[in-house]
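With one protein chain held back, the other chains of the complex are shown just where they sit.
Here the chain labels run A and B in written order, and each chain numbers its own residues starting at 1.
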């Protein structure tokens, strides 16, 4: 059986882990990246595409396979093509729609009794520091921070003029929670019926994480941008973990109720930890996040569960293997 | 034999390491955290308490055990309860008193010929950038930085008004050394008679490490806070290590002379490295620090000593095992 994924985001980790668990591995790759993926011996087969429609055909061409979605899947293929994937997808494909609708997305967090930032429907309502976000997994491109309603309006006008958005309804205006970013990676196992903490990361964003190294008099006329270009490892103090797990379990329960068949596999609670040690979750990812690429050989947390190196990519393959042995593949795919 | 610790701080690492070395493991946990600690299979026994006095009774209830103190022990139980622990404690319990008295604490560093920041007895003496600290392991809560004596007085008045301190004698006014923080984790082994460098970390503090990502015009009216919420891995350039080891060995010798039976096990020199590559130590911890949680599977330094994954938690258990085999448990407990 093949484990297949789209060549980007965390495909190296996913296929490396799949090979460790004994699967055949296949990457569906843009033809321009074929040479890149050829460098890695754990990839058995490279199916290259020149158009995105071809990519979908190639995904469907290998029937004896399971497809692993990741954070760049919908960004690359767009929702309508992803819907055409006919082979089993690891995880819950119904969650894709919920994630693409910002209101439905935040409602899953809210219904889980997770502390989320306030949001503002209208620039006129803004009464504090806010971050204005463009929807979709664009890696932070176009995000801006504003101190008051007039700065919000100014920023939105720029986005409208540059046609990066077509209407102000395209953006999310969220309270900017002051604190430190911390991204909690979890894995829900329907087979072992448990939530595992698989790791944590901080995003490394350009240019903002570079700008902050310059004296402020040099940077006053440079606009900060928030494009994620990498990830840095981090751990949380142990006393934060009980709350993080409560959030994760509540979230798994909410998704089970609202989006059948529920959460399967990796997800991420993208959080800010405030000075009162409150965890405020401003977003979630319903599948593997790129920050897990830090932990190809296991994380400080994965070693608490497993006596062998367990990346999230490998954890996915392990879940598939366990399900397969127990004749439960239907419980982890959709 | 049980290895026991209080459920917080680095208890997962400590008990995970103890299990690796073949010990039975027990956590003394607040009843609210029982569900959290249940998640981990390497914990054999969870003894839950509802009051802090109960916690001490539970610690003493298992006679065939060694108790491992960590950075949250005194913060949680307070000194008078810690004194009531009757079972053997790994390490030197006489050091607790020295650590709780800021003057005695800094004198151990000074007597070791370690470069420490200047400190000021009185706000009137302040003639440079300073950091004002509240005593005890409160994770940076309430710390503030001040540029001159009037800013110091202003900050102290706020703390007095909010009753976070009862007198200005409760605080430490320390020269703020400009440079980069670097926390050196060491382990002194009375059995192998050597100092090992077990790792290094940087603290990840809320909100200060988040604020710095914002343009200064947005943050001008937000007070920076220094509450430690996590840790980031780091290494030092090799040419810094000889001095770091000199400091560590001097310190071990000083503690041996001043605080019998001397240093046993993990300690940390909390330092700033200046642009002249001087190491200035502004604090020490006489037991395991939370930054070691980064290295559950070993650190870039532990691998230079050990051909197996060696966290500090496991290193403690290894020391106990070595001592036990050689009938020297009395040399590593107090």
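Everything that follows uses one rule, which is that contacts are C-beta pairs under 8 Å (C-beta built on N, C-alpha and C of every residue); 3 or more make two chains touch, one makes a residue touch a chain.
Since the structure is predicted, the reported quantities are computational estimates derived from the model, not experimental observations.
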Which is it among B:1, B:85 or B:232 that touches the chain not included here?
-> B:232
Which of these, B:260, B:300 or B:330, touches the one chain of the complex that we don't see?
-> B:300
Any idea which of B:57, B:78, B:104 or B:194 touches the chain not displayed?
-> B:194
In subunit B, positions touching the absent partner | 129, 145, 147, 178-182, 194, 200, 202, 205, 208-209, 211-212, 216, 219-220, 224, 232-242, 245, 272-275, 277, 297-298, 300-301, 303-305
Considering the whole complex rather than only what is displayed, give the residues of subunit A touching the chain that is not shown.
-> 8-12, 16, 32-33, 35-36, 39-42, 72, 139, 141, 204-207, 209-218, 222, 225, 227-233, 290, 293-297, 309
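We adopt the following convention: only the chains that are shown with their structure count from here on.
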What angle, rounded to the nearest 5°, describes the rotation that places the Cα atoms of subunit A on subunit B?
-> 120
For subunit A paired with subunit B, centre-to-centre distance based on mean C-alpha positions, whole Å = 34
